[in-house]
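Input: a single structure, listed below in structure tokens.
Only one protein chain is missing; all other protein chains are in place.
What follows is chain A.
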Amino acid sequence: MEFSINQEIWLRLWSIWCAGEEKRVGTRTVFVGHRPVSETDAYVEQKFCDNRIVSSKYTVWNFLPKNLFEQFRRIANFYFLIIFLVQVIVDTPTSPVTSGLPLFFVIIVTAIKQGYEDWLRHRADKEVNKSSVFIVENAKQVKKHSEKIKVGDIVEVKADETFPCDLIFLASSNDDGTCYVTTASLDGESNFKTHYAVRDTTGLRTDNDIDSLTATIECEQPQPDLYKFVGRINVYRSNQEPVARSLGPENLLLKGSTLKNTKTIYGVAVYTGMETKMALNYQGKSQKRSAVEKSINAFLIVYLCILVSKATVCTTLKYIWQNNPFNDEPWYNQKTKKEKETFKILRMFTDFLSFMVLFNFIIPVSMYVTVEMQKFLGSFFIAWDKEMYDEEIKEGALVNTSDLNEELGQVEYVFTDKTGTLTENSMKFIECCIDGHKYKGGISEVDGFSHTDGPLKYYGKAEKCREELFLRALCLCHTVQIKEGDNVDGLIVNQERSTYISSSPDEIALVKGAKKYGFTFLGHEADFMKVQNQKNEIEKYQLLHVLNFDPVRRRMSVIVKTSTGKFLLFCKGADSSIFPRVQQDEIHQTKVHVERNAMDGYRTLCVAFKELTQEDYKKMNEQLSEAKMALQDREEKMARIFDDIETDMHLIGATAVEDRLQEHAAETIEALQTAGMKVWVLTGDKMETAKSTCYASRLFQTNTELLELTTKAMGNSDRKEDRLHELLLEYHKKLVQDFPKNSGKLKRSWTASQEYGLIIDGSTLSLILNPSQDSSSSNYKSIFLQICLKCTAVLCCRMAPLQKAQIVRMVKNTKGNPITLSIGDGANDVSMILEAHVGIGIKGKEGRQAARNSDYAVPRFKHLRKLLLAHGHLYYVRIAHLVQYFFYKNLCFILPQFLYQFFCGFSQQPLYDAAYLTMYNICFTSLPILAYSLLEQHINIETLTSDPRLYMKISDNAMLQWKPFLYWTFLGAFEGLVFFFGVYFLFQNSSLEDNGKVFGNWTFGTIVFTILVFTVTLKLALDTRFWTWMNHLVIWGSLAFYVFFSFFWGGIIWPFLKQQRMYFVFAHMVTSVSTWLAIVLLIFISLFPEILLVVFKNAKRKNHQKKLSNRKESDSLSSRPSFRPLLLRTFSDESNV
């Protein structure tokens, strides 16, 4: 909400203050151990912020003003504050207590909640800040609180401790200057990452040694990217030139990560406190607002208008009425001196304000609190859901925000990632090809696969040395590590107990695949990689350089030195990035395989190699070291050098890895489509792979006509844009212009004869979204959008993360602002998760970034079905009903009071006693609706999940449109009229008691109020379809409480009250038989239309259900088998491609 913005500003201010002057300079210089570089330079203490973490918002001193200020920035709260102030200042009919008390209640509840949350944050902060750390000062270890660490301090961290701030790794107890770190609490990746110390400091393994180090570190100013760091360390030795070494993310130990498998390390603090990368990442996400909230605001404005017009009408009529002097001031009711002396205009103004105050209850003060409580408590049901718990990862759903619960019931567009979301992302090595020869199965593996395609039948047809080269490449070109079982000695690697760990599951599959063919990767030893070959010999390769995989280059490379002194470059990557870099005559034989594998839905990678000459390597090595020393754009520079080398490589072969579809992914997609949602797949994968996944997950059916907007479809000509234009116009004509005109009405029915699917790739998309200056192409975007919206399914492949977000934004901003949902599992999906109305993260294998940035996280894709169809539907219905009910109950609460003005000379006489005015919303009618909005299941969860068509019933914010709003408003108005005039006619009687005594105005009000409370509560009871014991308790309990309270309130002479208006009024009321009869009758009359409606609705529904079940029976006969594994798919599915 508003707070987050505030927090952001505040954080920014904080960091500006922390950084001070330093901010202007791009780098900071840290003196290790605060030691000056040379005696001549006086050491100047630099100002950095201390290591205190402050995540709390308030302190004891500023809590009250700051919290109050923030709360009154809410329009509703501010409105009630104004009303309260008016009541205090102006002589108004009701005492300030009547609106002050509910406001106070609301403010206190919110303040307590926020205070508690802040207290928790304080406690967590304190725990972190007061934890003890060891700092090396003057060759001695000094124990200090964590918050006392200053930039430049040398800190010692022991195994399994978390790093207290961002440290540059200097030395560890390991000889090779490495340490293992897990970043589980930062990004959720639990694998161990190896960090390296700079060569020149690895030897400093004792306190004395480390104290002798004189060095400065220059590094960039703090920035939030966890995976980026550039810096340089200058180590000064006596009588020597200082040595400069580059520092990268592998040298930086982040606060929040944990040291593993390493006894101790020394590090020097470079970023502390709020400048650590963790703190910089802590910034609150931009808050998303739900559509329901917008509806609430619209209704609020309507009610404000009603309020103002009511007050205006009353004020006007009052002065017309008072024109008659005998009305204005009859002899029995003379004005006070003050009243006579006030100016007429001022009097009119105060009268207007008084009416406003009298009718202000029409704006439900407690609605916001109730809505917030409902969302807060209701979101627990998602996390508690057993069906969304995954046994494999031992986790259930996660709710990061409860503000969007109801939005889950309104989704119109689903954008899903492919890998890890639709598919398992657990890769299985299927086959490979070496020099055009297919290798399937394994040496030791005997399985049922038969290879019938003649020439590819045998493995081992390629030359032995090529085969081995290929397998060695698989064993060397990767970033896989070996995690050993805890009780295994480092020397003896027990095969069963060690597991491969990597950030990419593909790599593990490849390494495992190589193992199957006899080449086993045994792990790293210092700079060497050990590989066990088919003859069980251990080969050692010196690892010289690694350039990790990145989505732009779409390949990775390693340079190794063999034991014979040869320099080899291995490169593996997507075919599109490898083929241009290898010798062209080698491509063809592999290309056939790659394309075929891609058609089968496998992920393919090509492997190439190049032998480097000594000179080449030397030259390159120099360039690389130079690039590594660079402070800025280091990665780009390195990539450029590699680009230069990765030319004229030799293609060895290709691999195919299967990514299985997730369990029930196809059914889920089908259900979502039946529920009227449009599913778009956005993936970075190849078009062929993605397309086959789409067929497998039934996004495309066999009869779906595919429209392609891909580089392939446009050919390689220079007239790309023209061709694109032609295609767009052609498709547009096909879909939009020739489409039956009545399709608007049948928007969500899929009975249309022809379904269309669209395939577009990243480069075409950027052509459409960012056309060249050519003016004619400026309307590409709108044509493209129209085509997209007509398609039942859209596949976007080769998408960069930002393009995914672009697509989401484009759809989000179309006419009607459809609600979008993004679901993904990887870091590349974060942008679209943040962009969409609802972002869902899959707790997948690619780390936790998506889950951390999402609004909701679920373990698997199939859980989306229950999350949307059941939870989303229910939350929407609950909250929509809650909102409508709140407006309704306040309308029929205030309408009688308004009508009463016509009978009391527009004198602002309240109809109800102050206690009733105050308690109505907070006590008498609050709990039943809260219980309803938490527990209601108007349709069973099972039915909701199994029949996706029900989801369409609430689409387009159906329950909060003007029509239902008007219905509720009319209902409220009708009931208000019945209450008032029913009792009015009852009071035409001389007496209602059997002894002839008469009732006064307070009894009149109490009768109306009693009918009101009962009717409003019973109306809710009528709407309740799911009566748990809690509903019974609160509904009947509220009514009982009302009766009890009324007796109590009227039973005592309250010393603090000026007037004992209610004394025994209620007790007298219940002794009158006529009153009883009238109350019962009026309640019945008020509910009569509602009962009629419910009965008719139910009759209709029953009828409908019968028809449905009939249809279902006939459907089930013709329905397709529910699940077809990908492997069984035949090519006939794609015959129309």
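By our rule, a contact is a pair of C-beta atoms (placed from the backbone, for glycine too) under 8 Å apart; a residue touches a chain by one contact, two chains touch by 3 or more; residues count from 1.
Keep in mind that, in the parts below, contacts and distances are computed from a predicted model.
Trainee: Which of "Cell cycle control protein", "Aspartoacylase", "Phenylalanine--tRNA ligase beta subunit" or "Histidine-containing phosphotransfer protein" is the UniProt protein name of the chain not shown?
Mentor: "Cell cycle control protein"
Trainee: Which of these, A:Glu147, A:Glu275 or A:Asp385, touches the one chain of the complex that we don't see?
Mentor: Spelled out, the listed residue whose C-beta touches the missing chain is A:Asp385.
Trainee: Determine which one of A:Lys337, A:Lys535 or A:Lys815 touches the chain that has been left out.
Mentor: Checking the options A:Lys337, A:Lys535 or A:Lys815, the one contacting the hidden chain is A:Lys337.
Trainee: Any idea which of A:Ser295, A:Ser402, A:Gln481 or A:Ser557 touches the chain not displayed?
Mentor: A:Ser402
Trainee: Looking at the full complex, which residue from A:Met620, A:Ala665, A:Leu864 or A:Ala1078 touches the chain that isn't shown here?
Mentor: Of these options, the touching residue for the absent chain is A:Ala1078.
Trainee: Can you name the residues of chain A that touch the chain not displayed here?
Mentor: Within chain A, the residues touching the omitted chain are 93, 113, 116-117, 120-121, 326-327, 330-337, 339, 375-376, 379-386, 389, 394-403, 903-905, 907-909, 935, 937, 941, 982, 984-1001, 1003-1005, 1022, 1025-1031, 1053, 1058-1060, 1063-1064, 1067-1068, 1072-1074, 1077-1078, 1081, 1084-1085, 1088, 1091-1092, 1094-1095, 1098-1099, 1102-1103, 1106-1107, 1110.
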